[in-house]
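For this view, one protein chain was removed and the others were kept in their places.
Up next is chain A:
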């Protein structure tokens, strides 16, 4: 039986970032992953390093996202040094596109309230339609305006996932695919994780299995009330650069393809696409950027977000510090945080420290509030 000090369950961006951070700190983590067929938010998402509007209902989440975005440039540089992989991080700022003056006003007011409540301040501007089109010439007449924040960025999630796993291995960790955690039990001083390819014993385990955390958490007395929320995304042929900034639902990759999507559906574990949603998504993308009308879509897919009841992260641990739980839907943005400060916390005082109290799942227990 394999045995190790740290096991991380889940080889998506969240688990791989934590394993990478542990390896960087000198540990020899085992990163247990499923096979090719798995729900992979890491491979399905848009690739925004996004700050705008996050934490509107939970200001500590705003602070977390803002710190993570501020740390991203150094994180991307370090990943490239370790792995030779450029994760295409750019931070030219991003526009939240609004189709009506009411939406623009409401969004602007929300951003102002959020900034008052947050400790880490974020810059933003409210741009009327004409000013938006002056700054972003490809923007169409259907747009009433946008909120611009220079604190938002973009990255390539596929390159990020590869860099995190490669980096974990380069720094002394191990990546073990085809090891879906079937069962986890407390044993001796640690835990035992049963997989179809044998069991693994670890002194400490981090659950970062995305939607799988809902099933695994109760095995260890933890609580991950996460549900799948489907998003549908389309990607176009590669075209010459016209959009160097991010937006809330259209991103042009460094290679030139445009990725767009913003749908949010309760569809269970169905990762499929539906014509009405794809049609609406394409229509809004073309309304925002009329030149997309001439651009061919080459692929579309559905992917499942890992959504908590309030959309904010869940961080929790067992009292004895043997098992930790990390459930977030914002794995790209928070990856710099997960690899850095969060790993320090795991190896140090744990999630019982006050900074993590707002992210305990106890906030969902009405009786306890």
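Just so we're on the same page, a residue touches a chain if its C-beta (ideal position, glycine included) is under 8 Å from a C-beta of that chain, and two chains touch if they have at least 3 such contacts; residues count from 1.
Please note the rule applied: contacts and distances are computed from a predicted model.
*Asks:* Assign the chain not included in the display its UniProt protein name, restricting the answer to "ABC transporter", "Insulinase family protein", "2Fe-2S iron-sulfur cluster binding domain-containing protein" or "Putative chromate transport protein".
*Replies:* Checked against "ABC transporter", "Insulinase family protein", "2Fe-2S iron-sulfur cluster binding domain-containing protein" or "Putative chromate transport protein": the hidden chain maps to "2Fe-2S iron-sulfur cluster binding domain-containing protein".
*Asks:* Which residue from A:35, A:218 or A:256 sits in contact with the chain not drawn here?
*Replies:* That would be A:256, which touches the missing chain.
*Asks:* Which one touches the absent chain: A:84, A:128, A:182 or A:237?
*Replies:* In the full complex, the listed residue that touches the missing chain is A:237.
*Asks:* Just checking the interface: what residues of chain A touch the absent partner chain?
*Replies:* 137-138, 237-242, 255-256, 290-296, 298
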